[in-house]
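All protein chains but one are shown at their positions in the complex.
We call the chains A, B and C, going by the order they appear; numbering starts again at 1 in every chain.
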Amino acid sequence: MNKSTKIEFASDYQCGCHEEIMKLMLKTNLENTTGYGEDCYSEEAKALIKKECKNEDVDVYFLIGGTQSNAIFLKQALKPHQGVLCARTGHINCHEAGAIEASGHKVLPLACKGDGKITASQVEKAWIEHFTDDNQIHIVQPAGVYISQTTENGAVYSLKELTELSQVCKNRNLFLYVDGARLGYALASKGNDVTLADLCRLTDAFYIGGTKCGALIGEAMVIVNPEFKKDFPYIVKQQGGLLAKGRLIGLQFKVLFTDNLYIDICRKADEMGNKIALSLKKFGYELYCDSISNQQFVVFDNEVLKKLSEKYLFAFWEKKDETHTVMRICTSWSTKEEDINSLIEDLRINSMV
Amino acid sequence: MNKSTKIEFASDYQCGCHEEIMKLMLKTNLENTTGYGEDCYSEEAKALIKKECKNEDVDVYFLIGGTQSNAIFLKQALKPHQGVLCARTGHINCHEAGAIEASGHKVLPLACKGDGKITASQVEKAWIEHFTDDNQIHIVQPAGVYISQTTENGAVYSLKELTELSQVCKNRNLFLYVDGARLGYALASKGNDVTLADLCRLTDAFYIGGTKCGALIGEAMVIVNPEFKKDFPYIVKQQGGLLAKGRLIGLQFKVLFTDNLYIDICRKADEMGNKIALSLKKFGYELYCDSISNQQFVVFDNEVLKKLSEKYLFAFWEKKDETHTVMRICTSWSTKEEDINSLIEDLRINSMV
Amino acid sequence: MNKSTKIEFASDYQCGCHEEIMKLMLKTNLENTTGYGEDCYSEEAKALIKKECKNEDVDVYFLIGGTQSNAIFLKQALKPHQGVLCARTGHINCHEAGAIEASGHKVLPLACKGDGKITASQVEKAWIEHFTDDNQIHIVQPAGVYISQTTENGAVYSLKELTELSQVCKNRNLFLYVDGARLGYALASKGNDVTLADLCRLTDAFYIGGTKCGALIGEAMVIVNPEFKKDFPYIVKQQGGLLAKGRLIGLQFKVLFTDNLYIDICRKADEMGNKIALSLKKFGYELYCDSISNQQFVVFDNEVLKKLSEKYLFAFWEKKDETHTVMRICTSWSTKEEDINSLIEDLRINSMV
Partner (left out) sequence: MNKSTKIEFASDYQCGCHEEIMKLMLKTNLENTTGYGEDCYSEEAKALIKKECKNEDVDVYFLIGGTQSNAIFLKQALKPHQGVLCARTGHINCHEAGAIEASGHKVLPLACKGDGKITASQVEKAWIEHFTDDNQIHIVQPAGVYISQTTENGAVYSLKELTELSQVCKNRNLFLYVDGARLGYALASKGNDVTLADLCRLTDAFYIGGTKCGALIGEAMVIVNPEFKKDFPYIVKQQGGLLAKGRLIGLQFKVLFTDNLYIDICRKADEMGNKIALSLKKFGYELYCDSISNQQFVVFDNEVLKKLSEKYLFAFWEKKDETHTVMRICTSWSTKEEDINSLIEDLRINSMV
């Protein structure tokens, strides 16, 4: 039986969906609506998202999951000889089973620090290296930049960083695409200065993550650059991303974008993440990297980890050395205050100082 | 506003899910379970399906939709130089936006009659044509056969037909794969003599359709041939078919395969389909093809169609000539008896005889 | 030992290259030139081809063979959701081992008669069918038209036919691409009214076949539409089509396009083809289709075929029935007058009348 009996900090997708979503699903279950995402709930959700983006011109599509969203966007954005720049630790480079290569394109990795970010100057350098090479036709052409917000390691790009990335992309005719699997946690994080409207201004496309931010399933792709709008629905269908009962996702985003629910539930998770981070520092634990969002990465002494693991579920991140392991502690909309307090107490008991 | 105000016969995916499914989703919503389909509900559902298949050795995977299921199976079953034989009207040839070609493979169409079936002798002939050709390396190699049950046109392969197809495939080292988007309607149809256990005996893989048979989303892929088991999960992930909250689909199949629900709801839809077919014949309408399942195809006089369309929603199939149109009339688990009766009465009023 | 001891009519690629080509290869063998097709001979050949095209703006690339040329052009011309219309008997549909599908695209076959041609109205109809379909995103989008000149069956599109095809393509925003593996035989054929300049005016791209028209290896791709120029060399390299010693092909086209050699040698072959056709008709043989070029297709009584095959090599085309076989009789620049006379005499001896 793998219903979890331990206290859950392994991920932000172990639970069902927020109760407001479940309520509307239940209420509307027996209604007949047009299939393939042309239903009223999807339409309402699109309108709500456009409003939050302060942009009526974007196209919004409801897709199934992160890997597929990335694959669909990049498949249509890249020509056969082009690749996409991304952090070496980027999800498309490491954790999508080669989905981008499966559509024929090379992921062009850039070095990154523990925070998982890449910089405008790295992008500029990569562009120059390619386009000043006499043998450029022997080398995959960089056509765009992929970043994730929050990054794989819970960091959040600032408005300044994003603006710089956007600028170099515009200068060099590269697209800028944001994987927002955990965008809610970024938007809600303390100190964040980036809005959805900023993303519309600075990027060519991004997706607003649902699955990891309170929905049962689904992501909302926002396409800003008109060049990427026309053919998009064909590619969605071709990649198996068009749901017959498309309202399943539309309806959820309608709920999430009503009364600020999306931000509210993510903020709560971020606050709990930060509370854990504070305690970790206070009790002398080594943080693997700085994070202001719902994912915290900590280097555990294996003995301590063993003790804590009797009661809590964390996610394995990587082995540091023979006696230490990096683990992810993850909160979500469904994390309970009492569980946080319990964890903090146990961190105190096993204090490293 | 596209919530339908007409009586719905356009498709079998306009409504939500069966209420028993909704009940369990609601009840389990706040439970924490392991992600990526390794939860207890998915495990239970797999066990129930294996039991119904009378086969403990098959592998069962829960996937998102039909196009993706077909693409995933064929991507791993075909080598780069191979293609798949299918009816010219087959879904993969006509309605999946080139998903099979997108993974590098040619669909090799065979002629078919109005029922959408292909025969063992056609497969044998195609095999011989390829493998006796001196220039065979210039031609795509047929590696397997795709059929759908029910077919695109609502027909059901008999046990004899399936056995013959299976035999030629085994003889010629071709795989046999069944697209079961509407498998429930086939299994429940009057006169059907094929069981899930037969499919396990006669095919290499098939999927049991959920989306069009009472679920909110999801299909259950059953892999029989061990050769196709090992790598399957990698391809699922690569194609974006691995749900973080995989229990969403597992849970639904658990309900559908409890107390015979899957067959019961499809039988009801089939019976209503047959009732419509009977009335159509009785009142002199021309049937486009014979169907014993939940989809009926009728050639309407455009004037009559216009009148009926004020009250009912059908699906456009094709234009027959300037004054006639082929329409699909579709029933499902959610079709109401009273709506059937109303339709029949209106068919009578506009009687063709 | 498979050096042929019979008289060769099986194909137009059994011999080496025209002696003028061999001469220049020998003479220049020890010169050092820049690699990857940036040598002086390739430059000269491009200039000669542009001159013959009466068009300085086209781009010319030297590629290795027909299958690769088609694959490279279509790979860059088609977006992921698009396919290419072609005759059901077209080379890309039947004889390239799925090379187009391997790059992710569906070949969209159109019915054709024995001559292997398709018409403007067929293209128009296919376009309308797609773009007026409510479910068009479920269906591969036609983006262009592939034809071959001569066709697979030796027929030649007239200027009128090409102009009509070009017109519908321009109207519907489809590209028109011509596979010219045997373009020389078309240009040189009696009654032909299409020039290279016409092809530049009417198509988006075409290639001038070398391998089957006197060269040792190589085809010259002419790209007219600026949209397809920029990225072309990247795709050539990616598909393995960029020769380190690129001059090998450039040099050959320099010779072929000097002093009208290309047309002259093809004309001779056409004339011999027509001489054979005349004799076939005169002596009562059934022609499989009409051809005015170097390939003739004849339905042989198997007994007669057996006798002729003791002395001559033809190419098997298809089995007609139990007692008849369709064979191709092919001439080329290297066919000898005496061999033609010998064949005609033997056709006479085995006369069908």
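Here is the rule we go by: a residue touches a chain if its C-beta (ideal position, glycine included) is under 8 Å from a C-beta of that chain, and two chains touch if they have at least 3 such contacts.
For clarity, every value in this text was computed on a predicted model and none was experimentally measured.
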Inset, instruction - From the touch rule at the top of the page, work out which displayed chains the omitted chain touches. - result: A, B, C
Inset, instruction - Could you tell me which of A:His18, A:Lys50 or A:His81 touches the chain that is not displayed? - result: A:His81
Inset, instruction - Please pick, from C:Gln239, C:Asn274, C:Ser291 or C:Thr325, the residue that touches the omitted chain in the full complex. - result: C:Gln239
Legend entry - Chain not shown: contacting residue from A:Glu96, A:Glu152, A:Asp179 or A:Glu219: A:Glu96
Legend entry - Absent chain, residues of chain B that touch it: 75-76, 79-81, 103-104, 137-138, 141, 231, 233-238, 242
Legend entry - Contact footprint on chain C, counting only the chain that is left out: 1-4, 8, 11, 13-17, 19, 22, 25-26, 28-35, 38-40, 43, 64-65, 67-69, 71-72, 96-99, 102-103, 211-212, 216-217, 234, 237-245, 248, 334
Inset, instruction - Go through chain A and note every residue touching the omitted chain. - result: 80-81, 83, 94-98, 101-107, 134-135, 137-140, 316
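Convention: only the chains that are shown with their structure count from here on.
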Inset, instruction - List the centre-to-centre spacing of chain B and chain C in whole Å, with centres computed as mean CA coordinates. - result: 42
Inset, instruction - Round to the nearest whole Å and give the separation of the Cα centres of chain A and chain C. - result: 51
Inset, instruction - With chain centres taken as the means of their Cα atoms, state the distance from chain A to chain B in Å. - result: 34
Inset, instruction - Scan chain C for residues touching two or more other chains and write them down. - result: 80-81, 103-104, 137-138
